[in-house]
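In what follows, a single structure is set out as structure tokens and then discussed.
Missing here: one protein chain of the complex. Every other protein chain is in place.
Let's turn to subunit A:
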Amino acid sequence: MTERTNSKSNYSRRHALRLMAIGGAAGLIAPNLLGKPAFAQNPPASPTGRVVVGFSQEPTVFNPLMPHTECDDAVHFSVFDALVRMDPKGVLQPNLVVEVPSQDNGGISEDGLLWRIRLRDDVRWHDGQPFTAEDVKFTLELITNPKFRAWRTAGHSLVRDIKVVSPTELTWRMEEAFAPYLSFLAETFMVPKHILEKEADPNAAAFNQAPVGTGAFKWAQRIAGDHIELVANTDYAGEGPYLERLVFKYIPDMTVLYTQFKSGDIDLVDQAFITADNYAEASTLPDRVVMLERGASVESIYLNLEKPQFKDPAVRQALYAAIDRKAILEGLYYGVHNPTETFMPQNSYYYNPNLPAQEFNIERARQILDEAGWVPGADGIRVKDGVRLSFANSTTSGNHLREQTQQFLQQTFAEIGVEMTISNLPAAVMWGDFWLKSQFESAISGVTNVIAGDPDVTNRLHTKAIVAKGGKGSNTGQYSNPEVDALLDKGTRTFDREERRAIYLRVQEIVRQDLPFLPLFAYANVFGRKEGLAGFEANSNTRVASWHAAGWHWKD
């Protein structure tokens, strides 16, 4: 395929997307119940107004390449740009690049090893300097600089021979084909070479306290322990910004976070959102929009498959059938979250909606165990080949909802002749070696399985990711299935989206059948914002609500 036809097809795809976006916007305006004219939705000509976003954790890390948590992402997404950005549908869109590199457009070679990146030529740093390919090279090399305290290095550590071809083009070679890297680049924000190269110690650079990016908002000030203030970057190369000021306010208590949303002190609730118990009340508040947004995290019972109790698939199937998920979801979790059969986020492009649905059926559970030869002993607990069907379940102590879930499970499991004891630990102990090195028998945990919205779950489900067996990763349940391993290996080498989709749909099928863990529900987050805040869009492929503040504006 030639260059010309590629860019042409790319244009038409973008054109189609744009048409779809217009259709979507019209759809939003049509059911406008307040009767405001459609033009009220239009953003202002110049940035006006201010939005205060509430967080329950304080953003403190402003160098986007250093170790940070969710809340810091909000600052990074607003102040910086990445090469690509993951949209709410889980599709990568150009950010600093002209087009998302793919094998089709020649950005990635057929063997996946050679990458060519073409950049926009109209992007400037907040201090007026032009953004060029040198900055990209500097950023990627800084991440793997052994002196630098970098955040994630997965994928980056495979990059070799970065060559700047022109100010808007660069190439590199990958040590091995690694398709998830494209998604990882969506969370790799570009930092300015001309500022950071002068620093003797990048870990202690002044930049880290007052960042300079290319993003829609510029750094204004930070009042430590209280808030961070950003101002509009009127020279922003992309869409927006429409707000003059953007404030990230730290409110350390979840109850107070909600209270300040109620009182109107904050305009939008970001991480860790409105608590489920306040959802019903929040929905009734005047002038507020409260939405349930699907998250990426899945709550499951993890079974340590190396324990003799869990080696028999019949046990896992019986336990799964003995879980009254509806009662747990509605009785304990305020009906906020969603049932799921898979580890894949429900908003992912790679989510498999066609898996068999779990059914709560005590009779069936008993039958499965009977057929598999698990016979009740004198104490009513089933036994087979000298193995008693009894195990401990652990989670963070003090997490009341999980503790209630455990007690509930304990009762239904007892009805099928299974003994579950509860042995909870403080968070720091629970999620340390006890979890990572598979020292638990069974555990309840909420886990985000995918990284940066990419469907690759090698880290969670591949045999080589079992730390207890000398591997590297977080396969703490010690799941091992050669077919899944092969599919996962293939998935990391496959760049075509549809081919990848087929692979991960199949992985989900096998995992649903094997039941290495028993899914309880997929987390939903309770988002809340003032009714007048327009242009807001949730994106469960990112970790924050404030992933695209550039598009926000106040209605007239």
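We take it that a residue touches a chain if its C-beta (ideal position, glycine included) is under 8 Å from a C-beta of that chain, and two chains touch if they have at least 3 such contacts; residues count from 1.
The rule we apply is simple: contacts and distances are computed from a predicted model.
A.B. asks: As a check of understanding, state which of "Diguanylate cyclase", "3-oxoacyl-[acyl-carrier-protein] synthase 1", "YeeE/YedE family protein" or "SoxAX cytochrome complex subunit A" is the UniProt name of the chain not shown.
C.D. replies: "Diguanylate cyclase"
A.B. asks: Looking at A:E229, A:D324 or A:E509, which makes contact with the chain not pictured?
C.D. replies: Of the candidates A:E229, A:D324 or A:E509, A:E229 is in touch with the missing chain.
A.B. asks: Which residue from A:N459, A:Q478, A:T494 or A:Q508 sits in contact with the chain not drawn here?
C.D. replies: A:N459
A.B. asks: Mind pulling the subunit A residues that touch the left-out chain?
C.D. replies: Against the missing chain, subunit A presents residues 50, 52, 58, 60-62, 66-67, 69, 149-154, 184, 187, 203-204, 208-209, 223-227, 229, 245, 247, 249-253, 255-256, 259-260, 262-263, 265, 426-429, 431-432, 435-436, 447-452, 459-460, 467, 472-474.
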